[in-house]
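Only one protein chain is missing from this complex, and each of the others stays in its spot.
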Amino acid sequence: MIGGFPVLAGATMSVAVGEIVLLQGPNGAGKTSLLRLCAGLLPIARGTGSVFGFDLATQRDSIRPRVGMLGHRNGLYGDLTVAENVAFWGSTAGATSAEVEAAVTRLGVDGRLRDVMVVKLSAGQKRRTALACLVARRAELWLLDEPHAGLDAAGRDELDTVLRQAVDSGATVLVASHELERAGSLAHRVVEVVAGQVHEVEPPS
Amino acid sequence: MIGGFPVLAGATMSVAVGEIVLLQGPNGAGKTSLLRLCAGLLPIARGTGSVFGFDLATQRDSIRPRVGMLGHRNGLYGDLTVAENVAFWGSTAGATSAEVEAAVTRLGVDGRLRDVMVVKLSAGQKRRTALACLVARRAELWLLDEPHAGLDAAGRDELDTVLRQAVDSGATVLVASHELERAGSLAHRVVEVVAGQVHEVEPPS
Amino acid sequence: MSRWRIARLVAGKDLRIERRSRVLTNQVLPFAGVTMVMFAFALDASNVLERVAPGLIWLATLFSMLVLVQRSFAIESDDGALDALRVAGVDPVAIYWGKSIALAVQLAALEIVLLIAAVLLYGAEVPLGGIVLLATTLVTATCGLACVGTLYGGLTAGFTGRETLLPLLVLPVVAPVLIGATRAVESALGTDGVALSEGWPWIGLLAVFAVAFGAGGALAFGPLIEEAT
Amino acid sequence: MSRWRIARLVAGKDLRIERRSRVLTNQVLPFAGVTMVMFAFALDASNVLERVAPGLIWLATLFSMLVLVQRSFAIESDDGALDALRVAGVDPVAIYWGKSIALAVQLAALEIVLLIAAVLLYGAEVPLGGIVLLATTLVTATCGLACVGTLYGGLTAGFTGRETLLPLLVLPVVAPVLIGATRAVESALGTDGVALSEGWPWIGLLAVFAVAFGAGGALAFGPLIEEAT
Partner (left out) sequence: MTAATTPTTAPVEPALRVRSSGTMATRTLGIATIVTMGWLVAFGLGFSPADRDQRDAVRILYMHVPTAWLAYLAFVVTAVSSAMYLFGKKHSLGFDRVAGASAEIGVVFMALTLVTGMLWGKLTWGVYWQWDARLTTTALLFVSYIGYLAVRGLGGTHDQRAKRSAVIGLLAVIEIPLVHFSVRMWRSLHQEASVLDSDGDVDMDGLMLFSLFVGVVAFTLLYVWLLLHRSRVIAMEDLLDDQGLDRALDQRRAEFL
């Protein structure tokens, strides 16, 4: 993601390609809003923003196919199985069935879980499935809103690996999270959002 | 909570009054199911369970008014304000308006937030409101399913204080959480749930 | 905490939410209007419209009731509030009364508008006795409908396909209300030359229905929401 | 990835979910039945029913369509899948086509059952020309209804009170389909002695409607779901 945009109450930030940026801040600061803005889910009322050099307000169609987002909700179909969900989300982005399979395995929702309907999964298993869908889509900009919530220790490790690999293959990651130790150790940069203002925090060691 | 119940796939556990017990375990282990069982939301297919000496299968009516649960969903009314929500949940349990007010203040959803409709809150603010409703109910057995998810650092501290105070005034708390450091330092006992089996973990130092 | 106070809390909450979201005035009322117009279209065979007007009013009320019930329980199940009510051990009878009262208030408002519209449109001269009959019909029918609606709304809340399951269960049960209320209104308005006195026996049917479901619902509501998953 | 392939994926997903949950056969079909029976009750006073039977079929279809549309978009908005589709930049035209196709398939299944039942019940001797007319009506009306339903379903998905907003918006719009299809079926079945040839002009209306909404919907769907919150 290249470009700068004034965010939420006047601050400006920009993110370079290949970075993992952690958004932290108190409840209600505006992290979710910021991510939804980048995803084009919230309109921009004041100021401008651009992603990949395209304007957020007017050129969404060029941005979106390259963006993948995991919000508070998982965006899964309850009456489809894990494998069917990943296959649907993967193949609408043009993924082959081998890629879909790889994503399912990577997030540990293979084996018995593969053919379980999503309504019957536990919260963490749903979260893993949603992550698998995201992996299968191979986005260039990843927007993750509290991806750690609900994941167990193993799941968090898997998430780290997935994000590292994504960044290695050229993706950019924006994570909003309250798991500061976890996400902080992974991030290249930490940005604090407070009351709609954005400012840099010293990089983690 | 007094009594023992065989849980989920054959194990037995019992919890003494005034304890904070942390349930940990991998995704899909059965923590949520265990909590819902205690709340009487899931029927018991095999075995028996009792809470406060009352049987879980047949004497729910005697148990429930003393139980408070925070599940994955918050159980809030989106079109009511924060204050109205807390007042509704509090006063159905007989809380006075002073107690309601105290709960709102304690969880930091007072001030401007008091009169904001719940749909307009951020995820963490909703979680705080749900906790405030729970506090206003003054339950004797607290069942918390991932209460940390979505809360910021300050919120987690407030949660700790709230739980300590609840236990001091005689309540029993069962927390399922993946925030092991956080919850582990608070808990008197840690119980691990794996694949429906329950076993004790060495107490935290 | 008395049962009645909790019922008032529940009803108050529902009505407050309704006042905020204005679903009744902005959506249900126009919906009822549109439904009646659609019936009129489907009938089209002209001049019969006036004769079937009382039936149409109640038909529109029934369909509007279905959406009101759905909304009333969507509020509860959207964020798991119904589960929370169960866990908290809030008296189910009180919940039932509270939600029935809120539903009845909304239904009554709707019916009054529809009835007045019908009387004005068809220029019927309603005698004083007719007005009394109309009002009684309205009250008894509304109570019955609200009780049935709340009961089945609780049963279907939280299931897939509740949009269809609810009508499937409710409509057959309220058929007597449809018949009774239609006949009573016919005789109040003097449609087809029906005498006023013919209307009162139907009120008996409506009252029995309302009492039966008011009592039965209060008993059955607890077990029913208990078993909703 | 071609637009058409994505549309097939979307339609396939919707139909698979329907096959799993069996909402159509287990609930919508009985619901349509119950709707027709309730009409019969309300109209009982006047022996107009026989004449309006074709209208009843389409009315029942319309109401069933509303619940099908609601269900179709409940799938999408329950867990935020519609948002995810938007963010992922999945071609909205493809989503529109896919969901319309799935809806049309379900509607057609429903109508076939209702029409066959009607033909049998009224013991109409349908001439060959009548069957052709019936089939054409069914196809064109279904396309039109599916297009309108999907369009407004997308608009109302995720709003409070969508249970009422949807019918309010859809019913007036599909009034031409109700009239056209009713007339066409009347003349196919020869109800009231309507000649077969009188039916075909209505097909024209239905076809124009379907094409207009098919094209307009494909254009408008993207912007509409874009603005949904």
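To keep things simple, chains are lettered A, B, C and D as they appear, and every chain counts its residues starting from 1.
FYI, contacts are C-beta pairs under 8 Å (C-beta built on N, C-alpha and C of every residue); 3 or more make two chains touch, one makes a residue touch a chain.
It should be emphasised that the depicted structure is a prediction, and the values quoted were computed from it without experimental measurement.
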### Query
Out of C:Met36, C:Leu134 or C:Leu155, which is the one that touches the chain we can't see?
C:Leu155
### Summary
Touch assignment to the omitted chain, from C:Leu169, C:Ile203 or C:Ala218, lands on C:Leu169
### Message
Using the touch definition from the top, which of C:Leu24, C:Ala146, C:Ile179 or C:Leu206 touches the missing chain?
### Response
C:Ile179
## Note on the structure
Interface residues of chain B toward the undisplayed chain are 5-10, 30, 33, 37, 42-49, 194-197
### Task
Determine and list the chain D residues touching the chain excluded from the picture.
26-27, 30, 33-34, 37, 40-41, 43-44, 49-50, 120-123
## Note on the structure
On chain C, the omitted chain is touched by residues 151, 155, 159, 165, 168-169, 172-173, 175-176, 179, 212, 216, 220, 223-224, 226-227, 229
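Simple rule for what comes next: only the chains that are shown with their structure count from here on.
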### Task
Hop across touching chains from chain A and tell me the fewest hops that reach chain B.
1
### Label of the chain whose CA centroid is most distant from the centroid of chain B
D
### Task
Give, as an integer number of Å, the spacing between the C-alpha centres of chain D and chain A.
38
#### Entry: Euclidean distance of C-alpha centroids - chain C vs chain D, Å
27
### Query
Hey, what residues on chain B touch two or more of the other chains?
72, 78-79
## Note on the structure
Among chain D residues, those touching two or more other chains are 21, 160
### Task
Flag every residue of chain B that touches chain C in the complex, lowest number first.
39-41, 60-61, 63-69, 71-80, 84, 88-89, 91-94, 117, 137, 143
### Query
What does chain D use to touch chain A in their complex?
1, 6, 9-10, 13, 16-17, 20-21, 75, 78-81, 83-90
### Query
Touching chain D in the complex: which residues of chain C?
21, 23, 26-28, 30-31, 34-35, 37-39, 41-45, 48, 51-52, 55-56, 58-59, 62-63, 67, 70-71, 74, 160-161, 163-165, 167-168, 171-172, 175, 178-179, 182, 186, 191-192
